[in-house]
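The complex appears here without one of its protein chains, the remainder shown in place.
By letter and in written order, the chains are A and B; residue numbering begins at 1 in each of them.
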Amino acid sequence: MRLKTFPRGGVHPPENKISVDQAIQVLSIPSRVQLHLGQHLGAPAVATVSKGDCVRVGSRIAEGKAFISAHLHSSVSGTVAKIDDVIDASGYRRPAVVIDVDGDEWEAGIDRSPELIREIKADAETIVERIKAAGVVGLGGACFPTHVKYMFPEGRKADTVIINAVECEPYLTADHRLMLERTDEILVGVQILMKVARVERAMIGVEANKPDAIETMSRKARSLPGIEVIPLKVQYPQGAEKQLIKALLNREVPSGRLPLDVGCVVNNVGTALAVYEAVQKNKPLVERVVTFTGSHLPATGNFLVRLGVPAMEMAAHLGVEIGDDTAKVISGGPMMGKAISGLEVPVTKGTSGIVLLTEKDARRSPVQNCIRCGRCVSACPMGLEPWLLEKLGQSDRFEECDSSGAADCIECGSCSFACPSSRSLLDFIRYGKVNVMRIRAARRQK
Amino acid sequence: MNPVIVYSVVVLGLVAAGAAVILFVVANKFKVDEDPRIDEVAEMLPGANCGGCGYPGCRGLAEALVRAADKGDLGGLMCPPGGNETMARIGEYLGTAVEEAGPTVAVVRCGGSRSKAPANLEYDGPERCSIAHSLFAGENGCAYGCLGLGDCVTACDFDAIHMNSETGLPEVDEKKCVSCGACVIACPRNLIEIHPLGKKGRRVWVACMNREPGGVARKACKAACIGCGRCVKACPEKIQAITLENNLAYIDPAKCIACGLCISVCPTGAILATFEPVKPKPKADAGVTAPSAS
Partner (left out) sequence: MSRNLVLSLSPHEKGGESVHKIMWGVVIALSPALLASFYYFGWNAMRVVILGMVFCMATEYLVQTFMMKQKSTFMDGSAAVTGLLLSFNVPASIPWWQLLVGSIVAIGIAKLAFGGLGKNPFNPALVGRAFMLASFPVHMTSWPKPLENAWSFGVDAVTAATPLGKLSEGGVSVLPELGSLDLYKDLLLGRVGGCIGETAALAILIGGIYMLFRGIITWHIPVIYLASLAATIGIFWVLDPGKYADPLFHVLAGGAMLGAWFMATDMVTSPMTPGGQVIFALGGGVICGLIRLFGAYPEGCSYSILIMNAFVPLIDRAFPPRRFGREVKHG
């Protein structure tokens, strides 16, 4: 059978899934954690604790007050040392709650037993409430608050919940391990999402390079009505929301619209697990699975990490010395992840992996002239013309960027990946896109 | 006579006559009535189309000037590259008084040179401050400082701002600078300000925009303003040109008399001047550079 995929564009970067056989390990808790208040898309949360307050694991320490925002919970028990600006992944200092760890005491009412609770007692409203209360956000990387996705505007209906288990980024294996190790819980999570979205059908899209995960998931899903596990062709960016919907349902989300406009809600597989824990176990989002990897490292691993723990704890756990051969550290995957300024940066809700690159992989090749080969055009999954957008961005022609579709760019990086001249295509497209958004916002204000 | 010549002359003549009629009709029909003074005023402007006046090109300013002159007030309109001389000439032509503005110059408010704020990261990407700014705080870790990739240099139409390869910071050539403000807009960190040139070119400014607490600011840059407030106290009582806000000192160029007292008390050397201060401290570290002192 021909595997499903999105119809145009895409590239095939080397997969490098080195840590795929490493079972998820629980990472020990360091003496201090830093929890940034803006770990999600939308308005940063507002701290509700102050210096000296005692907190337990799962205590709410900050509230998301805006419509698009999320609550934040303490990932450790201890005392609030300070609320101060702390360097985040970009090197900019942003407000964070710093907690000194003391023991590992959990908030009352959180069910930490491994027992699987299949029966979904809560009704749809309660589920949304619980997801919101637990501070669950999309764990694929974009960190969109999950409860907002399920607060459908008046008159809108979905017919399918799509679970994004594609993990098309090279190196990352966190979702793959989750599917193997937490299959039942994920499937209950999917059922919860189906219930809250009031749909009869859920599709779990997995890239075909994870045959064991596909096998396990489909075997267990067989007894569950409406849930379907669908293998997808290994093609980047299969895990991009719009491309995934196109591949699975052959529906095209119109430019500037949301998946709900074509009757879908898309959630990451890790989010499904977080939803299960939030709804069935009353457990807030205080930890996530992170892949720690690099082609030159003697050991790699997948870790269940408490939020706010510095990334270097994972290296310490593996006994890996980070030497001078590491030239770049990426938070997330190498295609869409962010280069960070060091391993002392704390893990956030959006950290799907920490990838270390060597000198050879870290640097870009020298930029050459565009030879108009058109590889960027055929690589773009959104049907844009990256070479043109680059040119327009470079010369600050933002109006033309807008009419040429810069705002549609999903920043997957396929164009830069494919360019034989190593041009900084995405850099300038993103620059154009940011300015297009700024101009549009200014126009709306008028 | 050769009939070929006759035919040619007749046909070409008819074509020419027809074209002339069409041109005449079209020119009249689509004629746009325009104040002839606009052309005249535009002619007087430098013609660099730098946009420093805030209008799209010199013609844009010329239109605005003529409109303002009809109302009898040129208030606020100014051609920075042309300066007072040009404005006076235009004012005379339009028969409206022009306020004289003092000469101004661009000032770079960052002193984070390579030696004061050594890099501990390496940027790899297009040589654009605006792009580096969206990526990270900077190679030296200062989220307020100069990124050193020269967006201001690219923006300058007058070749008046250049990167110093030793310090990695831009320097303004005050002889060439017309304070059009293109660099001010180009800098993603808002490090460049337009200041009065000062008497005999004497200017003093705080070369730092870091609003973080002193300890944090110092960590990234030895020349950071740490907000200690000594300069505020050093400023003569009658002048009171220096204010301290968000851990950052600011010298109001309108009030400053360029006495240089603040420079000698600054513990980090964050205050720069275009002249050698009167009583420099014998401390070597508090080195004061005088970029492009005339």
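Quick notes on this structure:
What we mean here is this: contacts are C-beta pairs under 8 Å (C-beta built on N, C-alpha and C of every residue); 3 or more make two chains touch, one makes a residue touch a chain.
Owing to the predicted nature of the structure, the values given are computational and were not obtained by experimental measurement.
Taking the complete complex into account, the chain left out of view touches A, B.
Contact with the omitted chain, checked across A:M335, A:I354 or A:V436, is made by A:M335. With the whole complex as reference, residues 119-125, 131, 134-136, 139 of chain B touch the missing chain. On the side of chain A, the interface with the absent chain consists of residues 8, 11, 13-14, 170, 242, 246, 252-257, 261-262, 322-324, 326-330, 334-343, 355, 357, 361-365, 368-375, 377, 380-385, 387, 405, 408, 411-414, 416-422, 424, 426-427, 430, using the contact rule stated above.
Please note the rule applied: only the chains that are shown with their structure count from here on.
Chain B makes touch with chain A in their complex at residues 121, 124-126, 128, 130-131, 134-138, 141, 143, 212, 216. For chain A in complex with chain B, the residues that touch the partner chain are 85, 87, 90-93, 339, 341, 362-364, 367, 424, 427-428, 430-431, 434.
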